[in-house]
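Missing here is one protein chain; the remaining ones are kept as they sit in the complex.
By written order: A and B. Residues from 1 in each chain.
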Amino acid sequence: MSTHAHAHDVHHGADHGHDAHHHEPGFWTKYVFSCDHKVIGIQYGVTALVFLLFGFFLMLMMRWQIAHPGQPIPFVGGLLHMVVGEAAPAVKDETTGAILGYMMSPDLYNSFGAMHGTIMVFLAIVPLAFAAFGNYVVPLQIGAPDMCFPRINMASFHVFFWGGVVMLASFFLPGGAAQAGWTSYSPLATVIPTMGQTFWLIGMVLLITSSLLGAVNFIATIIQLRAPGMTWMRLPFFVWAQFVTAFILLLAFPPLEAAGIMQLMDKVFHTSFFLPTGLMISGQIASVDGQPISGGGSPLLWQHLFWFLGHPEVYVLILPAMGIVSEIIANNTRKPLWGYRSLVYSALAVGFLSFIVWAHHMYLTGMGTKISAFFQTTTMIISIPSVIILTCLFITLWGGSIRFNTPMLFALAFLPMFGIGGLTGLPLGFNFSDLQLHDTYYVIAHFHYVVAPGTIFGLLAGIYYWYPKMTGRYMSEFWGKVHFWCSLVFMNLVFQPMFAQGMAGMHRRMYDGAATYAGVLDPATGEVVGLSEAIIGMNKGITWAAVGLGLAQIPFIINFFYSVRNGKKVESDNPWEATTLEWQTPTPPPHGNFAHPVEVVRGPYEYSVPGEAADFSLQGQEVKGAQPQPAHH
Amino acid sequence: MEIPFTAKPRQDTGLYNAKLGIWLFLASEVMLFGALFSSYIVLRLGADAGMWPHGLMNIPIGTFNTAVLIISSVTVVLAWSYLKLGDFKKYKFFQSITLLCAAGFVGIKSFEYREKWHHYEVWFKEPLTLEQQPGLAGHAFHADNERRQIRQGQIPSLIGHFNYGHHEHAGYFWTLGTLKEKKITEIEFQPDQFHYRIPARIQAEMKKDGKAPEKPAPIKIKVEDIKRLSAFVPAHSTFFAIYFTLTFLHALHVVGGAIVIAWIWGPGAALWKTDPERYTNRVEVSGLFWHFVDLVWIFLFPILYLL
Partner (left out) sequence: MGDSHHSPEEIKKHMKLYLAVFGGLLLGTLITVALYYIYFVQFWKTVAVALLVATIKATLVAAFFMHLSNEKKTIYRFLLVTVFFFAGMMGLTLWAYADHTMLK
């Protein structure tokens, strides 16, 4: 052995087919500071999943408080008290004074609420849907060796990571994390005297910067690095979805960055960008440094700038999932997507229209009738392309040879779940009905339906689908199905009742689960005024369903890690017999992705083409006479 | 593994990667500064009558700074042109002027900022009147059109500089809280000739017609009569808030752009020997960013200084 020590290249694995003087990158370069889009995609994915779990735990603690206001939180109450001190005060036995446990103070509840939203949207879903799946799959699906700007790609992950650290660090500050909702409205966000909001703003600036860098990379990559023959109309719909998403991020995030800078100025330098003249806090004129603030600012300005991003942001959350679901449905029905052109134009329309609907989040701010009519109109119009996309996917199922594997189950469930979410958005889009429903649990149910059994199901489908390409092994089908059915049932049990609660008038962001508004008998009229017992009683059922939902994720987490080493090995590089280019790479794809240069010769969904031998035709083929590409750094 | 189209353009788009990348980034910057400009309009339209400061900016310095940036803009594109002609020395020369202009711009900005930070406004609990203080004619309101209902002869605030005893020049950032903390009971305030409530063009007219008031004598003000004291810092008013935010963000972009241009000019110049086309592209792309920075200033200058 030792006589050949200097000829180490002979013993290298297959993906290093080149000459001797190449140095294997060290751990840090390979796993932490990698410029390879696949490594970066996995970094984003794992980090995002950890944040997703953390956001889920925040919600579980909140849900316990909602269902059992004033009661100690089981299991974690003591731990909570250790971390946040008096923000989790003791619950004492009335007679003996003994400490029964710890509950959340209203301020802590508010901060969990604000951070749950922030973490789920900006640290979990967007990084997972856009950055993780996009980074891993898009260059493979367009036939590119990597992203256009690999070093910027690495930078964007690290900026995201530190943004996340800043956000999480805010929990440990005296006074805790941000408390004014994920929407961070001024003046409340500015006048709360703790540092949590400042950290939130700094974290947001970092996260926005990371997204902007990523968006530039995605757009440039999709435009410039498509393989020969990959015309625009031969792109898989997933790539189109990511392209539109990147555009939305690029153009909608900067106004929030501007607003974030202004709110930071308000907090740190005591400006009054969003603080109106004559603002009173606790009966006193708002003051800093022993004198009144300048005033002259506009709280509405924050709302306009926030929702200018906030609305396009929700399309950032849904489009990648629609893309993933489309790929899986085509593959598992053995049919091309129905209405490919409609899908593409609808995605473009959704992206475009998403920029001019934002004030439907602001109907209750005293808007005039003309501008309100404008935003109601655009909001109604934007529902059309969304429905077109859903319809095309439904029609694709007709006459298909459906394979009910785990990714397909999640993808199929996405369709009605997103349908419910979308349809329930319609009353919110009209200001006359929004008057009743704004800021109630109806809104919570609506947006969670689109994001939770909507987007998250799409992302889970994507994990099960692309896992074999990333690792060379399948995840367990049995446990995948257990995960799916339990999640589906519990998701609906959690969010369905919230529609009823919202329509009855139960408001959002109440730390005691609306116990304050429980129905009381009005002696004068003999009527019960307030929320009925049934409505408030739903809180308990919802909380148990949320616990069930959490438990349902355990098989998934175990499956995810266990299958890396012990899952059933794939039979080929293309275990799902799919047509798109990522399945023509070795498993897992090496640095540089394709063993041979490819050119694209047909569309992305050539399944069940009459006259062909197999029921699918690969999109690309090797370029004739090309040399195998050496994979090196 | 090479990323294609880093130097040679892709045929169907006609672009090389970095050029597309920088224009995409500039599009996002348009939205960033656009949001700040929109905020400026909202804040200005929402300000109470007579409360939006005028005439507080140093026009000659601002004009000079504008010229400095315009010069740097043309040197940047000349430097790139010489590089395309293959003349590395001329490129280095012109680009060094760009960097000098950048340094000059930032230096002048710093001087402007410092000047603002010890220029004060003091608001009174009860307005002074012109009868009490006839020397403050330049600080009284001047109704210049019927739509403003402003009482003449009332002086709610003074702008100028103040000395207190052994504090020769007041430090930066003093507020009412600072005065109370330092147990100061009275300050001596040197008002400016005009208050910003009098629009700049009316000030100019008064000066022209010989009707300009004399520069006021210093007056003594009791701290207990003061409602608010603020230097011209972001917290002073929404005008200064948006002024400092916009110009500081712009200055950060100037510094960032200059650092990139300097790196390409200095340590990064080795690429000229090995891959001149790619090097020229880098110079072009950093130049595009620089022009954008100049573009933003072209709008900032009239909006903040002149209007």
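What we mean here is this: contacts are C-beta pairs under 8 Å (C-beta built on N, C-alpha and C of every residue); 3 or more make two chains touch, one makes a residue touch a chain.
All values reported here derive from a predicted model rather than from experimental measurement.
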Per the touch definition above, residue among A:Ile223, A:Ile261 or A:Ala349 touching the missing chain: A:Ile223
Per the touch definition above, residue among B:Ala200, B:Val223 or B:Val260 touching the missing chain: B:Ala200
Hidden partner chain, residues of chain B it touches: 7-9, 13-16, 19-20, 23-24, 27, 30-31, 34-35, 37-38, 41-42, 45-46, 59, 63, 66-67, 70-71, 73-74, 76-78, 81, 84-85, 200-201, 204-205, 277, 280-281, 284, 287-288, 291-292, 294-295, 298-299, 301-303, 306-307
Missing-chain contacts mapped onto chain A: 223, 247, 251, 255, 276, 298, 300-301, 304, 308, 352, 355-356, 359, 362, 365-371, 374
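Methods note: only the chains that are shown with their structure count from here on.
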Computed distance of Cα centres, chain B from chain A, in Å: 39
List of chain A residues in touch with chain B within their complex: 145-146, 148-150, 152, 212, 215-217, 219-220, 223-225, 250-255, 257-259, 261-262, 265, 269-273, 277, 288-294, 296-298, 301, 305, 308, 591-592, 629-633
Residues of chain B that touch chain A when the two form their complex: 1-5, 10, 13, 15, 17, 20-21, 24-25, 27-29, 31-36, 39, 42-43, 46-48, 51, 175-178, 180, 227-230, 233-238, 241-242, 244-245, 249
